[in-house]
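Remarks on the structure that follows.
The complex is shown incomplete by one protein chain, all other protein chains being positioned as in the whole.
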Amino acid sequence: MSQSLPMIELASASNDRIGHSYDADKGKILARLKRIEGQVRGISRMVEEDKYCIDILTQVSAVIASTRSVGMLVLEDHIRGCVMNADPDQRESTLDELNLAIERFVRSVGN
Amino acid sequence: MSQSLPMIELASASNDRIGHSYDADKGKILARLKRIEGQVRGISRMVEEDKYCIDILTQVSAVIASTRSVGMLVLEDHIRGCVMNADPDQRESTLDELNLAIERFVRSVGN
Amino acid sequence: MSQSLPMIELASASNDRIGHSYDADKGKILARLKRIEGQVRGISRMVEEDKYCIDILTQVSAVIASTRSVGMLVLEDHIRGCVMNADPDQRESTLDELNLAIERFVRSVGN
Partner (left out) sequence: MSQSLPMIELASASNDRIGHSYDADKGKILARLKRIEGQVRGISRMVEEDKYCIDILTQVSAVIASTRSVGMLVLEDHIRGCVMNADPDQRESTLDELNLAIERFVRSVGN
């Protein structure tokens, strides 16, 4: 994730796929991530100030919901773009990869 | 969540309860929140650099898992501290509040 | 879900789509559903016999995990079959429908 990593290495980190499908939603996704970052910082402040546990839990739940909604958006864009337009010879590997990602996404609640 | 808010107002925001039960885990919770903040910032960078959707989804799932684990820790401390030691006359309202918080926590995956 | 419902009505209940993509996994899905039915019946028996709450919760968690795994299988088959092979003029509505289904699936944890 370091900004200095050359493009080619990052691509190789994901099975040589370089495409991405969220261009149209890029601004929306970045704005939501910015807000989530602020929410997390807000929780740190609450903990530092010894705020009530339940109020902290409420904010934690809000962060999870916001993050999941960003994930849902990226997933939708990915299916619409990358999966539907996959090269016929990459179709199977694209579907396997998608299924793993959905499972990981659904599972994230429990790890 | 502003640092300038007087204690009394913050307390009144949570039904006049002022206690908190996570003192022993405070350092651990703050360290984890710091790491989550970095994870979210890392995702923003990946989106800005047009990284592959699936790699972004993987990081989104990791943020959800980390955040949920912080929530679990706060919840455990709350039950051990605030709930078990609730004044007899606040017992019912403390339990109602706890149940709502668990439901909200479990539900956060879906909102 | 009644066995007497005519095919055409059931089809119209889902936007005139009649296909299904889980033929190869049909036996596996039915076997898992049978086992889930038995798990649920087992929980009823435990409640009738006043078994310990935590033991019941353990079984409830097991039913949720099994049911989610069936859902994951149907979802994968659906994407591989119905979505990837959708008629070009049904592509958008198929994707919208898929996204709603994934959201409902992920959300089911919270309702």
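Note that the chains take the letters A, B and C in the order they are written out, and that residue 1 is the start of every chain.
Note that a contact is a pair of C-beta atoms (placed from the backbone, for glycine too) under 8 Å apart; a residue touches a chain by one contact, two chains touch by 3 or more.
This structure is a prediction, so every number in the text was calculated from the model and none was measured.
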item	value
Where the unshown chain meets subunit C, residue by residue	1, 3, 10-11, 13-14, 17-23, 26, 29-30, 33-34, 36-37, 40-41, 43-44, 47-58, 60-65, 67-71, 74-75, 77-78, 81-82, 97-98, 101, 104-105, 107-111
Residues of subunit B in contact with the chain not shown	68, 72, 75-76, 79-80, 83-84, 91, 95, 98-99, 102-103, 105-106, 109
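Criterion: only the chains that are shown with their structure count from here on.
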item	value
Interface composition of copies subunit A and subunit C: same or different, split at half	same
Turning angle required so that subunit B lies on subunit C, C-alpha fit (0 to 180°, nearest 5)	180
Centroid distance [mean C-alpha coordinates] between subunit C and subunit A, Å	25
For subunit A, residues that touch 2 or more chains besides their own	68, 75, 98, 105, 109
